[in-house]
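Questions regarding the structure given below will be posed in turn.
Every protein chain except one is present and positioned as in the full complex.
In order of appearance the chains are A and B, and numbering begins at 1 in each one.
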Amino acid sequence: MDMKNSSPASPRRTFFTQASAGVALLALAPGVRLVDLALARAQDEPASAAQRWGLLVDVDRCVSGCDACVSACNTEHGLGDSERPQTDAQWIRKVDLVDHNTGHQLSLPLMCQHCEEPPCVDVCPTGASFRRADGIVLVDKHTCIGCRYCMMACPYKARSFIHEDLTGQKTHAPRGKGVVESCTLCVHRVDRDESPACVEACTDAGREALVFGDINDRNDPLATQLAETTTRELRADLKLNTAVRYRGL
Amino acid sequence: MIWGDLIERGCKWLSCAMRVVVMTIALSLGTSVMEAYAEVSQPVFPSARGEQCVEPVDIMRRDHFEFLKHQRDKTVREGIRTPRHSLAGCIDCHVDKDAQGRFVPVNAKGQFCQSCHVYAAVKIDCFSCHAARPSERVSQSP
Partner (left out) sequence: MMKSAYFQSVSSSRGYWLISAIAGVITLAGLIGAEHMESAGHWVTGMSNQVVWGVPHVFAIFLIVAASGALNTASIASVFARDDYKPLARLSALLAIALLSGGLAVLVLDLGRPDRLIVAMTHYNFKSIFAWNIFLYIGFMFIVGIYLWMMFEPRMNRFTARVGTAAFIWRLVLTTGTGSIFGFLVAREAFDSAVMAPLFIVMSLSFGTALTLLIGMLIFWINGATMDPALAQKLRRLLGFFVIGVAYLVAVDHLTKLYVTGHHQLEQFVLVDGGIYTLLFWGVQILLGTVVPAILLLLPRFCQRGYLIAAALLVVVGALTQVYVLIIGGQVFPLELFPGYSVTSTFYDGVIADYTPSLAELALGMGGMGLAVLVTLIGIRILPFVPVQMTGENQD
């Protein structure tokens, strides 16, 4: 899941020997890092529990029929469409709800909830399913043996199994046959101080139903909203303390 | 009784003949293997960009898998994304382009990874999951 595309040579050499449009990108990246050093962690530092990445879904702003978040995720990670929907991987999906009694209709996106006490991590026999220090729940695909026990254990049906050989993977999203995967909260983007693809797409679509941020940072817009408005977890009865919260549900 | 003798002699003859046949096959196979072995050429692959690799060549030859394995655990488990020993970093320098200027998968026949690995007869599992070409977004200019 390596995404830092700069050459293995020192940043200085890279900076001086490049002469094309790629330079702008590279020059920006170190620049951005230097400016935000106080707030973000450097690339060569490990993720720490000082941060807890989370997501807020504002169900009232989410519209049935819009799937900008899903398309963005599929494009970002190279999730294909093999015309076998039952076995295709879906890291995020739109769910449409109709209240039995009142007929009220809702739409919302559903993805890995990045629980603090993930059942998928508990049941994984090899420890491939794990929770990173900053709260992101991931699958170490080097260690995954494809037993699918985590898929049985997840209360949100967030995980997908890769049922066929794949080609043309994205560099930042390695995936292959026989292992299990799920939403990574765009960990490769988060580590570059960007927000997940779904959040950006929702903002670009003008709905701003998804808010991403650091729950542990009281000044973070996400943390502020969680403190000031009423939000809830899905399946709160399981007491998993998810990082994804919903408002308006 | 005569039949018994005949069968016995026949069996002995048969086992003798079988031994001769097996030896012949083994010798000819062995020779051809040795001939073939003598004909295996050293790995040949396109040269990489840049002046030198991140580590000396002899260290890389012996230990590149250790670097990759250690790095992958640091990256996946802890989020440490130093480029020095990253797989994407290797690919960025060692990938080749074809006549039309498109990237050739780094594990294709005759390319960097495959030529040594075929020579050493070590199967690698990286590219069932990892991209063998730099993604467009992160590609380096030549």
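The definition used in the following text is that a contact is a pair of C-beta atoms (placed from the backbone, for glycine too) under 8 Å apart; a residue touches a chain by one contact, two chains touch by 3 or more.
Fair warning: this is a prediction, and the values are worked out from it, not measured in the lab.
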item: Where the missing chain makes contact, among the chains that are shown; value: A
item: Full-complex contact with the absent chain, from A:Leu55, A:Cys112, A:Leu138 or A:Cys154; value: A:Cys154
item: Absent chain, residues of subunit A that touch it; value: 70, 82, 84-90, 93-101, 106, 110, 119, 121-128, 143-149, 151-157, 159-165, 177-180, 234-235, 238
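Going forward, only the chains that are shown with their structure count from here on.
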item: Rounded Å distance between subunit A and subunit B, as computed from the means of their C-alpha atoms; value: 35
item: Residues of subunit B that touch subunit A when the two form their complex; value: 49-50, 53-54, 71-93, 128-131, 134-135, 137-141
item: Complex contacts: residues of subunit A adjacent to subunit B; value: 1-9, 18-22, 43-47, 130, 132-134, 138, 140-142, 165-166, 168-172, 174-177, 179, 187, 191
